[in-house]
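Have a look at this one.
Here the complex is missing one protein chain, while the rest keep their positions.
Labels A, B and C are assigned to the chains in the order they are written; within every chain, residues are numbered from 1.
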Amino acid sequence: MTEHTLLEVKDLKVQIPTRRGVLTPVNEVSFTIGRGEIVGVVGESGAGKSITGSAIIGLLDRPARISSGSVTLQGEVISGLNEEQLRRVRGKRIGTVFQDPLTSLDPLMSIGDQLSETAMAHLAISREAAREKALQALIDVGIPAAESRLDAYPHEFSGGMRQRVVIALALIGEPDLIIADEPTTALDVSVQAQVLMLLKRLCRERNTGVMLITHDMGVIAETTDRVVVLYAGRVAEIGNTEQVLTSAKHPYTRGLVGATPNPANMDGDNARLNQIPGSMPGLLALPTGCPFHPRCSEVMPVCKTEQPALTPLGDTTIACHLATEASA
Amino acid sequence: MTRKTLSTAVLIALASQGVMSAAHAETLRWARAGDSLTLDPHSQNEGPTHTLAHQIYEPLLQRDMAGQVIPALATEWGPTDDPTVWRFKLREGVTFHGGEEFNADDVVFSLERAMMPTSAMKELLSSVESVTKVDDFTIDITTTGPNPLMPNNLTNLFMMDSGWTVDNDSAEPQDIANGGDNFAAKNANGTGAYTLVSRVVDERTVLQANDNYWGKGSFPLEVTEIVYTPIQSAATRVAALLSGEVDFIQDVPVQDLARVDETDSLKVVKAAQNRTIFFGMNSGADDIESDDVDGANPFADVRVREAMNMAINREAIQRVVMRGQSEPTGVIMPPFVNGWTEEFDAYPAADMAAAKALMADAGYGDGFSVVLNCPNDRYINDEAICQAAVGMWAQIGVTVNLDAKPKAQHFPLIQNKTTDFYMLGWGVPTFDSEYIFNFLVHSTTDDRGSWNNTGYSNADVDAMIVSLASETDLDARNATIQSIWETVQAETIYLPIHNQILNWGMKDNISFDVQPEDQPHFKFLTYAN
Amino acid sequence: MASSRLARWWQSDVMWSWRRSPVAIVSTLLFFALVAAAVFAPLVAPYTPFDPASLNLMDGFTAPMQSGLGSGNMYWLGTDDQGRDIFSAILYGMRLSLFIGVMAVAFAAFLGISLGLIAGYFGGWIDAIIMRIADIQLTFPSILVAMLIFGVARGLTPPELRDQMAIYVLILSIGLSDWVQFARTVRSSAMVEARKEYVQAARLIGRSPFVILRKHLLPNVMSPVLVIATISLALAIILEATLSFLGVGAPPTKPSLGTLISIGQDFLFAGEWWIILFPSITLLVLALSVNLLGDWLRDVLNPKLR
Partner (left out) sequence: MFAYIIRRLFQGALVLAIVGFIAFCMFRFIGDPYENILGQDATVQDRLALEERLGLNDPIPVQYFKFLGNAVQGEFGVSYRNGIPVAEMIAQRLPATIELAVVSAIFAVVLGVLFGVYTAINRDGFLANFIMTSSLIGVSLPTFLIGILLIWVFAVELKMLPSFGRGETVDVFGWKTGLLTASGLKSLILPSITLGLYQMTLVMRLVRSEMLEVLRTDYIRFARARGLARRAINFGHALKNTLLPVVTIIGIQLGQIIAFAIITETVFQWPGVGLLFINAVNFVDVPIMATYLLLVGTLFVLINLVVDLLYVIIDPRLRLDGTEAR
């Protein structure tokens, strides 16, 4: 861990006991986020992206729980904190943006109240000051005529505007880290880019780290500095965004990149997307060895028996027997 | 006049009692099932209404706690030489609560008021032709024919002050049916032992001892304040007595008598009531609808009626349903009614075998089925009695479907003659058989037989009943009564069950006899210490 | 084949959580034991309390475990004021209460589901009319509805049918006061389903609305209906008891549990506690087991709470 490291997730394991056995939606996941760095976490649905995000801020729904591993924020281990201590982390040190702005806001409270309520929960300021701050936050996220809209209710905003409000809420406690869980998925394509750009701009201005959870490689490409690829609860590959996009090492990452429409990999008449065959296995029926091996185009015998360890390979780190081979 | 001397003796006895008792302030908290319907004393002919009126108003003659007629506002009375004219001497020196003096004008006014069309008491005075003032404290009542029992009809006819009543626009009795609402219905100005302090209908009525009461010294008058609360639910009423929230209740459920009696501070006082419970059935029709026999009426056969009479185990009803609080009887009148004899009162022992044999004789060996209409809120354990009887008749093959309803729905069935088999209870306010015959035995005509739903119609009997009204020879009259009863009993037109016994529950320091008409007169109440 | 289906049923989510919930197991067993006792009352009960000819009045008010004075018969739970065996009367009374409850709920469910499906599927003014009627129905409390229907029915039925009439009037009035819940729930589910493609497709290929309602919409609303039905059953049993107290319930010659209790309350202060106690306990256990079952079902079948 360097002094620039903001968040360190180490060997994080989340388990859910169910009647059919213990599920492990997040399995020994490790990565770091530096100050002011935007890190994308990408994978298909069910890969464990959102649960990882929830685990970091201690918002796992019962009966899910962190069974091992640690989350360290600015040198302080926060994975074992109690509810009250965690509360002071949330909003104050880690802001959160959820996927659906339509449902993230309390429909019965004006957004001004929601903003100042959050500000007052974390900053020792008066009601008037909080309201001032709320207004500033709205202006910062680009809400037009912000003053007149402080007393408006969520249903009076469009989807894109609402997500701006959500971002304002995430930032109002002046956190060092933002966890943005699919912040644009529910929005119209036309406003997706605006919202992403806003998030990126604000975080750059404030030197805030961002953990951007998404399934969209396009978003990753446009926004992030580094990317963590998850597959079936495990890290498949971590690396610089550019590197991962242009020369992914893990067959799964390559598949993901290939499945994304991108002028770069379209060649003339053969412009068609590559699909990864099959689908991600259910957590109850994980294959032995590498979980990706049934779908892998470069499967080797060892893949069926041994789980590959996370190994550095060039500029990136991957969990693949190919890498082990290459480095061996 | 023997009647007069008797009354005087009673009065003297009472007077001596009154002198002995101490006059300290006592509040009596009194509860019963229902409230008085109105304070207007002539607007309703109904028990609870009269009970309250008796505390405030007074009639010329009244019944004491033993049911005997004693003088009230009249001191002497008797027929004159003309048997159609009765003369009444009035009590002097009596004032109304408002201070007005009581005199003959008030009596003439009150009796005439009670004979008006809107009065509910007019039937009791139907034989009265005129009421005339002789002097300030003497009046004459002239009847259409000789009426030997006329005074008996006056015990619930209350005297109002003519001035007060007329001045307050209450010259006519409150016409409840037509929505009449008058001053006298909500206010009271009587001569009685208690004056009205406050009243909220169905909730609470407060009375206070009348300081100027003429009967001071003649009656105990130990109760100085009466708080009257109607409590409808039997369980709650008993609970109120058990928890000490009230001192005196009427209508104690028979099952709770033992509990009340065993409670240290409480006791139960009983007396035979002036009410007989019986079943009536339609024996007059050729066919009835509510049975399963086509083209015939099983009740028309006297053997069926006798069999059903015989199937009733009256002792079992008395012991279990009534907990001993009834007197089984074979005739539809209580013992103190003129005309009652032990022979009539005797009832057949329950004999299922003999009853079945009679049924077979009548051609109903396989039984039949019929609907019995029964009230469920009128008489003591009325519905339970019906149920018990249903079980007994089932044993002789008569399948009885019981239809029990509140009294408001039950009585119209009898009056509209839409029931063939029903329960009814009958009280005899005049203490004379004629009253029973007029309503229950005479065939239904415009002015008689309104409660005779049996279809029984016997011209000879009808003639004898009509003759009673004008028969002045008491012996001859009694003989006629006997012979009517003999016919009625032989025909088994009713199935008598029992005479009710009244029960009052009270604090055990209260000394108070049960009045057979269920009319407590609180001026008679005394405390033990 | 059958055994594997049984095994699959046993392994299903619902049964899995049933096996893990002691409350559910106990209440199910209690409920079915009571139902069995009620259904087989003629076989289980030592006496025939609904047959007036079999009653011996002299046995009245016999205390539990005592012999009656009239017949010398032994009564486990004592007798009531008519000499009716309380134990047998409870069994028969429960049979009646359950019959009234089940039929009332079935009636309410049938009415509510039909109207709810129609309202949700067709929408528009049909929906508006049905839901307006539902609103009016809701504003009218069940006991008033029951008292009014009872009053009318009593006036209209021939006297010899009154005993049966009372039971059907109870079913009708309890059912009428209860259908709105079903209708509202079903309507909202039906509205969601009716917009889905498969229903639109079925519509386009010209299947009759009736078939669509029955085949496609009905199965989708069954689990909330089951939950409502369970809770309604308990409510119906209690409501029946209340109406009997007000004198518009089952006749005392054929007492339901509620009628037995309201008979028994007359004898509570008199010390004849068994007449009210045993029927009350039975009613409590019956309603409680149904309520517990309904609670558990709601938690299990409600996907939002899983």
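Here is the rule we go by: a contact is a pair of C-beta atoms (placed from the backbone, for glycine too) under 8 Å apart; a residue touches a chain by one contact, two chains touch by 3 or more.
What you see is a predicted model; the values in this text were computed from it and never measured.
Under the touch definition stated at the start, the shown chains contacted by the missing one in the entire complex are A, B, C. Shown as candidates are B:38, B:210, B:273 or B:454; the residue that touches the absent chain is B:38. Within the full complex, the residue among B:84, B:155, B:191 or B:229 touching the omitted chain is B:229. Summary of contacts with the chain left out: across B:299, B:451 or B:524, the touching residue is B:451. Contacts to the hidden chain, counted on chain C, fall at residues 23, 132, 135-136, 138-144, 147-149, 151-152, 154-156, 234-235, 238, 241-242, 245-246, 258, 261-262, 265, 268-269, 280, 283-284, 287-288, 291-292, 295, 298, 304-305. Residues 37-38, 43-46, 120, 123-124, 174-181, 185-186, 200-204, 229-233, 235-237, 239-240, 242-245, 377, 405-409, 411-412, 415-416, 426-427, 439, 444-448, 450-451 are the ones on chain B that touch the missing chain. Contact between chain A and the unshown chain involves residues 57, 59, 83, 87-92, 95-96, 98, 100, 103-110, 117-118, 121-122, 153, 155-156, 166, 169-170, 173.
The definition used in the following text is that only the chains that are shown with their structure count from here on.
Taking the mean of each chain's C-alpha atoms as its centre, the chain lying closest to the overall protein C-alpha centroid is C.
Using the average of C-alpha coordinates as each chain's centre, A ends up farthest from chain B. Between chain B and chain C, the centres computed from C-alpha atoms are 46 Å apart. Note on chain placement: the centre of chain A and the centre of chain C lie 52 Å apart, centres being C-alpha means. Our note on geometry: chain A versus chain B, Cα centroid distance of 91 Å, whole angstroms. Residue positions of chain A with contacts to 2 or more other chains are absent. Across the interface of their complex, chain C is touched by residues 234-235, 238-239, 242, 253, 255-256, 258-259, 290, 292, 313, 316-317, 319-321, 369, 371, 373, 376, 383-384, 387-388, 390-392, 394-395, 400-406, 409, 419 of chain B. Contact residues on chain C toward chain B in their complex (touch as defined above): 51-53, 55, 57-58, 60-61, 70, 81-83, 154, 159-160, 162-163, 247, 251-253, 265-272.
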